[in-house]
Each structure stands twice: as C-alpha cells, then as structure tokens.
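One structure is given here, and the rest of the page talks about it.
Excluded from the complex is one protein chain; the other protein chains are retained at their positions.
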Amino acid sequence: MDMNEIKEIFFQECEEQLAELESGLLRLNDGDRDPETVNAVFRAVHSIKGGAGAFGLDDLVSFAHVFETTLDCVRSNRLEPNQDVLKVMLKSADVLADLTNAARDGGSVDEARSRQLIKELEALANGELPQPAVSEPAAKPAPPAAPVAAPAPAPVVNEEGFQPVVFSFDDFEASEPPAIEPSTFEILFRPKSELYAKGNDATLLLRDLSRLGEMSIHCDMDELPALGSMNPEAAYFAWKISLKTDKGEEAIRSVFEFAEWDCELDVALAGGDHTGTGEEPPMQPVPFDLSLLDDDVPASSGAAEDEEQVVAQREARDDAVSAAATASNVLQMAQTARASAESNRSAAPTSSAAQAAAQQAASAATPTIRVDLDRVDRLINLVGELVINQAMLSQSVIENDTNGTSSINMGLEELQQLTREIQDSVMAIRAQPVKPVFQRMSRIVREIADMTGKSVRLVTEGENTEVDKTVIDKLAEPLTHMIRNAVDHGLETPEKRVAAGKNPEGTVRLTAKHRSGRIVIELADDGAGINREKVRQKAIDNDLIAADANLSDEEIDNLIFHAGFSTADKISDISGRGVGMDVVKRSIQALGGRINISSKPGQGSVFTMSLPLTLAVLDGMVVTVANQTLVVPLTAIVETLQPEASAIHSFGASQRLISIRNSFCPLVDVGRILNFRAIQANPVDGVALLVESEGGGQRALMVDAIQGQRQVVIKSLEANYTHVPGIAAATILGDGRVALILDVDAIVAASRGQTLKPEMSLAAAG
Amino acid sequence: MKKRVLTVDDSRTIRNMLLVTLNNAGFETIQAEDGVEGLEVLETANPDVIVTDINMPRLDGFGFIEGVRRNDRYRAVPILVLTTESDAEKKNRARQAGATGWIVKPFDPTKLIDAIERVTA
C-alpha cells in the first residue's frame, strides 16, 4: 500500500463521513438532541480534518477546523443547535463536501462562500447567534470588531494554536538550535508514583536525557523506606543530574514532555565551570554510549573483578509467581469494558453517550465486509452464464425426453429454481439503499431554495429501499434536475403561498418503494401544479400540437416531457440550463424506466418513476426479424398491433405511416434499418410494436413475428465484441442462440434519416 | 525481536497510515477500530506499546485507556494518544485516564516513531 492508495481510501472515507455529517445535522434539525448524534457529527468533521492534515490538504483542514470548533461548542452545550445554527452548519457541510471534491478532482470551490461560512461559524463559536432569538443566556456578546476582521479565509489559527501544517517538523527534534555552546545543566528530577502507573519509567527518561550529552547522575534514595513497609509501586528514587549538552534547555525539557505533570523537575544552568560544592553527593558519570559497557566489567565501579560466580545453584522454584497474572484475564477484560462503559456514563460531558453507544453498537452489530466491485461484477457475470447454461441444458433435455417425467427432468426443475435463487442473491449483493442519492438531494433543495428565496422542506421516505448500484449511480442526475424543477417551477414564492392560504414553507416529498419487482420513486411537491393553459399554449406555439387538438389533462401534463419544452417565461438560472424534462425522461428510459406526471391545480404535482431493480437482467419481448431473433425491452413497448392494409399509408419513395386511432405514426422496418434485408417487408405480414421514442413521439417498429416474453441476462456486446449501431446488448436464449437486444432509441434516431422530421410528423399527428 | 504496537483508530485512512508507517519502521502492528475492539484484542495483541485515537464510536480513547489501566496484565503498557486535539484540556483528560504520552496529528512518521521509542525500552 502506498500513499496514493491511502489517499484513495481517505476520499472514500470522506464520502461516508460527509453522508454521516449531513444525516446527523438533519436529525438535529428535526429536534434530535441525542448527544451521540452530536458526537457522530463532530467525529465526521474531525475525521476528515485528521486525514486531510496528513495529506496536506490545507483548505480542507482550515475549513474543517473552524467547523469542528463550532461543533465542539454544540457538543459541550455552549451552543444550542437551533434551526438558524443548523442552517449555517448544513451549508458548511456542503462547502466541506465541495472542498473534499476539489481536493480529489482538482476543481475549484466558491471561495467567497467558504469565506463567508468561516465567518459565520466563527461568529457562532464566539457566541454570536445568527438571529436575536437567544436561547443561550450565558452567551457572551463578543465585541463587534473581535471576530474576523481580515477577509482572508486561510490560515486559521485559534486559541489552540492549531495550524494546518503538513507533517510539521516543528517539534524539538527538527527545530533544534543548530549550534549552541555546550553548557552544563543541573537537573533535579523527582518522579511521582503516577508516572509509573501511566506506563512511563524514569529509566526511559534518563536514557533519553543521557543521549543529549555527557551526563553524571546521583540517585537520591533517601526516601526509600524499609523493604517491609514499602509500596512496590510507589516512587521513591529521585535524581540529581549534571548534563553537559549543546542542545539547550528546551531539549532537556522536551525529554520530560510526557512526564511534566507526574514529576518534580528543575532544570538550571550550572554556574561557571561545574565543580560540585563540597556537600554535593558523589556523582556517577554515565558514559554517553552505554553500549561500551561490558557486563563483566562494571566500568566505573572499581568493584572486585575477580568476583566468584556462584555456579550450580539449584534452580529456584520461582516460576509460579509471574504466571499468576494470566489466569483470570478473559473475565477481567469483560469486566473492564463494562466498568469503563459505566464510568463513561457518569462522566459529565459524555453523559448519556454510553447509552447511545450501546444502541449504536446494536445497530452496528451486522458485520459487513468491503468487496471490490469488480469481484461482484465477475460473480454476476458468472451467474449470468450459469442461468443461460441451465436454460440450455433444460431445453436440450426437454427435446430429448419426450415423456417429460424422468427424474432428470425433475432435477432440472430444482436446478432452475436454485439458479434463480442464486441469481437473486447475487443481485442483492449489488443492491444498495437509495439513501446516499436522497441525501444529496437535500443539499440541492437547500441551494435552490436559497437562490429562489423560497422556503422548502424536503421530506424523504423509504430511503432504505434497495436497488442495483448501477441504477443508483445513474439516478442522481435526473433526480437533481427534477428537484430543481420542483422547487423552481413547482413551488410558489412564500408570498403567493400565503396568499393562497398555504404554509409559506413548501414541501417536496421524495419517496422510494418497491412495487412488483421494480423500484418506484415519487417526487411530489405541494406547489401550484401544472398550468395547463400555459403548457397547452406553449405546445401550440411550438407546433407540438395543433391549435384545436383535443387533449386530456394527463396528455397536456405529459407535454412537458417534449424536447425543448419549458414553461418558464424566462429561462431561469436554475432549471433552465438548456436541459428540459425531455432529458430527464430520456435518462430514465435509458435505465429501462418510465416516468409520468400527474398534477392537481393549486395542490401540486407528482412525478412517478418506475425503474428496474437491476440493469443485469431485462424483461424483453423476443421477436423474429428476417430469421434473426431479437429482444425488445418491454419497457419501451407501448402496445403491439397487427397492421391492416388499410391503415398503411405510403409517403414519398419508401416512407410509410400507420394510422392508429386517428393519428399517424411512422412505420420503421427493423430488418431494413439493421440491414438484415435489402427491401422493406410488407407490413401486413408482420407485427407492429408501438414504441415511445426519446422525443416523446411514437414509432411503430415492424417485426416479422413475436415469440414471447422472457427475462434475459444482459451481456455487453462492447465487452465481448464491438459496438453495433442499433443494438444495445446481447443475450443468450435457452436454446443457446445468441439474441441481440434492440436499442430502441437508436433505431428510432436512425429512422429519422429516412423518414419525416419528427416535429412535422407530430404536427401532422395532432 | 519486533516490538508489537496496537493501534486503535476509527478512521480507515489513519489506520492505513499507521500500518504503513509502523511496518516500515519494523514494528509488528495490530489494529482495532474503536475502544471496545481495542480491549477485546488486547490479549491476542499482547502489545509493547499502544497508540490510540480519542474520538471514536462505542468507546472513546479515554474509556479505552482506563480499560487498559484496569487490566492486571496490560496496565503497564505505555499508551500514546494520537489525536488532533492539541489543547491542554484534552491532553489532561487523556493523562488522567492514564495515557503515557501523545502525538499531535497530523502526525509525521518521524514524530510517531520517535514518540514510540521514547516510551519503550
């Protein structure tokens, strides 16, 4: 693992933390006052800051630091997280997300915005509430000049002295004064018992001290009591040390950095050339390099070298004592954990945290593993092969087993069932809750609400509804656009709402649920609903419909999905970015989904999307075209019909229209478009599939015959072969034949080149 | 013989950085994701030194340190607190819980190894 990989992990983690941050803030916004919620929010920002610091992402660190400081005020109950405070924090969470993205992808961020939020956050931390609604009596009013005078956003240095420094080498080692004259220090060092209780030891400190220069030491044992009355874990020894070093007093003190509170320490420069006064106790010089010592020759001691080793002593039976500690350890640890949880509960600031921790522990009880997506995809692929193989096997058994009752046949049925179950289970691995996408939407709502001056509340339901990851990934864009649309066009301004007797705050409701093997996502607003008169007029102006066309309310509503259709009188900054609802519809269709709208004047609109749960299998209609087997996605087909000769109208050299209930629809011979045959087949001999094209118009696709409907496993052609125009993918049927899956949109687009222009055809159809 | 370090941190990023840094410096590294797990693996980890974060879910660094100090067998193990909290209050609480020393994040490898060397024999 190298730093780049860790950085990648960091950004993944940031995403999780940002989601955690936002959902926590939203919970607080809903009145949740569980300390663990605040803690989780704090930890999220804290963790991002920690990682960002390690990678030198200064902008991210500075912002996270200010944010964290303010959150700490909430955590320590110095700041009440009311709606106004949370508004600032939610915006800050957005900026933090932007900064994270910028750090990863190198993009830029709205510096003015982050600067502004840093100011607001600091003001909050300084006890300045955004609005006079003071809920904190103790809040000290900060002098107006005090907070942030300088407009510059960057290096934030607060009272902690914290500075976003990468790999700061500013500790004593790195900042050693290069050349100080060697001088001699007198050091008095008297440890307290706590020093030992905390796993430190005077031996370690003296070792580090000895490395600074030439050291003489005297161990003061005056405090040492008699063996019988001593506490073996208490501190009795003290030291008087004389150290000649060129590293300075700072270096000496930093040796004791960790021990500072747990010892008495006195460091003083020795006067003149250090010659101890008469009363001084004798000093033992400690060699700079202790490794020079030999254990047989205790150098300075002058003791008897010819010491007689008492050999062959009986081995003391002393093993028992040191082993005593091991036995009851497991029990002890359990008790320790419980005890510390209890002590947590009684500790002041983290009071009910333990309780919340217990809940969290319970919810975190489902163990998870992280798996590379590639592995899952490979598994899905293999299961796809298995399904096909099983179908082929079944088919050939059926063909060879005329009576159909053999045990092989029964076994095969079980195999089929098992295969289905495996397939479902494997698909479930990729299934993920729509929650992250829904969470992203709350930010979009905040932004649009800010830009339009509207007051909006986003309510989400069913965010744990699961759907294939690929679907989730592709869902964000159309949803974003729809949400923008709902707030910008759907909801009225607060004044208009009040005038209409509504709550000035509009509500946008985003719901997900499963329905008959698909996921249904609903986006409802309680705005004014679709202005049908306006839509109708616009459609007439744009030649989408004839002026006298007789359309149902639903038909009028669905006109907004036509290309280039926008009801806003002037293109607004928000929804009108040259993208209309037609794009939304197209991307939903590209996912094998459908979308429609229902609207009630004065009460709002509901967009309903229905999407497949996975993009790995597809419900298709198996058809024959020029002796080839093709699969047409079922979602694209509106209806099938058997054309009557009288309904076919020729147009120009080779174009034909089919009249369906008083309207005309271009007829497209799939076999011709795909070059399966040189001349068009006779429509009367085949079947017409009425499909909806991306422009909202309809086409009748001519095929020779319908074989049936079935669920097929999608195999990418690009991965296995090459991209084929008009073909979306391939599948393998039960009889082993490869069947191509039609790309309906591409077929329709290709048909335009040789047929009427779609606008004209629509105008004619009206 | 390799020194054994137990690290306790809920951040995947920091865990990986610790792992790389410590392994490169020749330590044997055992990792836990929060205080509860830290106490659970204490026995099997049998560490010479512990490096722990403060802000963690389930059981924070303070609680974890207290837990270690109450454990008859491992109470003598030096514990370094690895945290971005550089203010005296946090240090103080960590010390009271029984921390041996601390490393202020963003840590650099030299500082981390140096601190470990300082509290181990």
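Chains here go by letter, A and B, matching the order in which they are written, and residues are numbered from 1 within each.
In this section, a contact is a pair of C-beta atoms (placed from the backbone, for glycine too) under 8 Å apart; a residue touches a chain by one contact, two chains touch by 3 or more.
Simple rule for what comes next: contacts and distances are computed from a predicted model.
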item: Chain not displayed: protein name in its UniProt record ("Membrane-associated phospholipid phosphatase", "Na+/galactose cotransporter", "MlaB-like STAS domain-containing protein" or "Phosphate transport system permease protein PstA"); value: "MlaB-like STAS domain-containing protein"
item: Where the missing chain makes contact, among the chains that are shown; value: A, B
item: Among A:45, A:97, A:202 or A:252, the residue in touch with the chain that has been omitted; value: A:202
item: Of A:10, A:42, A:67 or A:239, the one touching the omitted chain in the full complex; value: A:239
item: Identified contact with the non-displayed chain, of A:66, A:217 or A:647; value: A:217
item: Residue among A:225, A:411, A:602 or A:736 touching the omitted chain; value: A:225
item: Footprint left on chain B by the chain that the document does not show; value: 72-73, 75-76, 121
item: Contact set of chain A toward the excluded chain (per top definition); value: 191, 196-197, 199, 201-203, 206-207, 210, 217-219, 221, 224-228, 230, 232-233, 235-237, 239, 283-284, 286, 290-291, 293-295, 298-304, 307-310, 313-316, 318, 321-322, 324-325
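Convention: only the chains that are shown with their structure count from here on.
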item: Chain A-facing residues of chain B, complex; value: 10-14, 16-17, 19-20, 35-36, 39-40, 42-43, 55-60, 62-64, 66-73, 75-79, 84, 86-87, 92, 95, 98-102, 105-108, 110-111, 114, 118-121
item: Of all residues in chain A, those that touch chain B in their complex; value: 1-3, 5-6, 9-10, 12-13, 39-40, 42-43, 46-47, 49-51, 53-54, 159-162, 165-169, 171, 173, 197-201, 203-204, 208, 257-258, 261-262, 325-326, 329-330, 332-333, 336-337, 339-341, 343-344, 347, 350, 357, 360-361, 364
